[in-house]
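Here we show just some of the chains, and they stay where they sit in the whole.
For clarity, chains are labelled A and B in written order, and residue numbers in each chain start from 1.
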């Protein structure tokens, strides 16, 4: 089938084309770019030469040719295309934030500064984190009218790293802290000073501390999971700090989750810190078991064995989310580390995964590559 | 005067020689290396050619020639040299952990697996974080018998980032979380797989989660500051997670400190996260002011203005610690980011600063360079 990609010249759009090029169900492309209309994808990214060579047309021309449409556009631009797709019963997978907040226009507007364009489209939309909403995605797909609000990169790793703890009562009351670092592709293709090589190479720094737009998305996901499984009506408070790391791809999130009383290891002495004792290790192993069980049917979540920590380099170019489980030496806090490739599971790969669910492909189609070794 | 460096062939030792080469009070060197005895510093590091060209002698030969002795040795090896220096009234500045815990042999042994060698030397030793112990360093220096336990790299940034909050009652009850990432030089000069270029380039990962030896040092520093200024008998609980980042130098620590009730901004609405409001920004500004005031006489701590976040790249090759102050959008937590160069303020530079204090040099002598711009 033909895949349409609107916004194919941006990093997420181009990565999507690259992944779809290896998908057994995709036979061709209709590519559009607002900025590069009339150009060709292989001129913008010569990597594509001899693989995908295609003109970039107007967005309007993409929809009639495609059986699925992806949009990798700035926030607030894509709703008209979503509308057109819904009318034609073409699944629409949106990589912007426009459909990530369901009907919650208030939160969207508070953070993104604009109202919904076509409010009514939210009847057909679902937040496309398969590990949270797979059955709803299938339901909408069956109805023929489906819009995917493809998740943000940071929320994907943060959510997957915390979900089992929230669902299974491991998380106790208190704030969850998500400390994340992303590679520079997360900032997109436009050259701006912060991403100029000499400005970011060999340096690490936080940015938008306490003010990043992915915070409400993380909080909403935490709440959704806590509500569904544990019946909580309120999710935990969240503090989220993103950092820019000197690497091309990858997000590593270190997530600090207060342990509920019943999940705290017994027999941990108080006082000055000491190296972790057996009781700590055993509790970590138990939690690791819960995580492994929780994700046992998930094709893209790997709960790592005790001897490994999550590393962004080990999921590079893949749709995996690697999670390692640790308990601090005082036995009060679960420290979960989650690694994803920001451009794959954090953007284009997850979009392909959503397409696979919608069309009943094997969920790993187009996403079977072993993560790059280096 | 002649500076002796035992362990000059390791990264910290060599960086020390590099810094001392630019110190107006140092006229020559006596360099020793256990592994490279008989070699020459400029053969091991050809960077030194035409600047410092010197043979590496036995450690025993260094002491009689030197007016100050630095040791950059593995933990547990340097005490005999410390003893010899004390006997000759030569200041001994130790970059290992041996003298970082004062008389607290129990903690040292729990984490480093060995007892003190010469317990009695602790009468002459002080933990050499000038921002905490400058006056005690001077006292011991005046007594002619002084051993500096030069701080660990992570504890330096973490402590400086939290001190004013602890001293001024900004920190409330609850655990302080220190999330840090270090450049690869922190792992030393020996080639091991984790630091092999293709294994760590383009990747970010935590390591030794909840189990890093710098945890008790951080906790002790927090307690010391809380005790001295605020009269607390007990310091806060600490969770510390180090990460390896794909860069040569630098540590960025993001520190999450629960705000005490009196320091929480008023008028912050509850519920779902929203972008920070004026009340949050004002409280952050107030705390920033406290930090700036606290450090106003410190030559190496820069409390950054509101529009900047700490970045490891901005203190590269310098002895500065940059601190940026943020308050999370719910108003419950101070997020302080602290950046140092792990090899300078985190090791060799701080050792020079300690020497300057001991000998009454200007504290910035040898440490005046503008941080590398790139």
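Note that a contact is a pair of C-beta atoms (placed from the backbone, for glycine too) under 8 Å apart; a residue touches a chain by one contact, two chains touch by 3 or more.
Not measured: the values here are computed from a predicted model.
Because every chain is the same sequence, the assembly can be counted simply: 2 are drawn, and the full complex in the file has 4 copies.
Convention: only the chains that are shown with their structure count from here on.
If you average the CA atoms of subunit A and of subunit B, the two centres end up 36 Å from each other. Remark: subunit A residues 107, 110-111, 175, 177, 179, 181, 183, 198-207, 209-211, 215-216, 219-220, 237-239, 241, 243, 245-250, 252, 254, 256, 272-276, 280, 309-314, 316, 324, 326-330, 332-333, 335, 337, 339, 374 touch subunit B in the complex.
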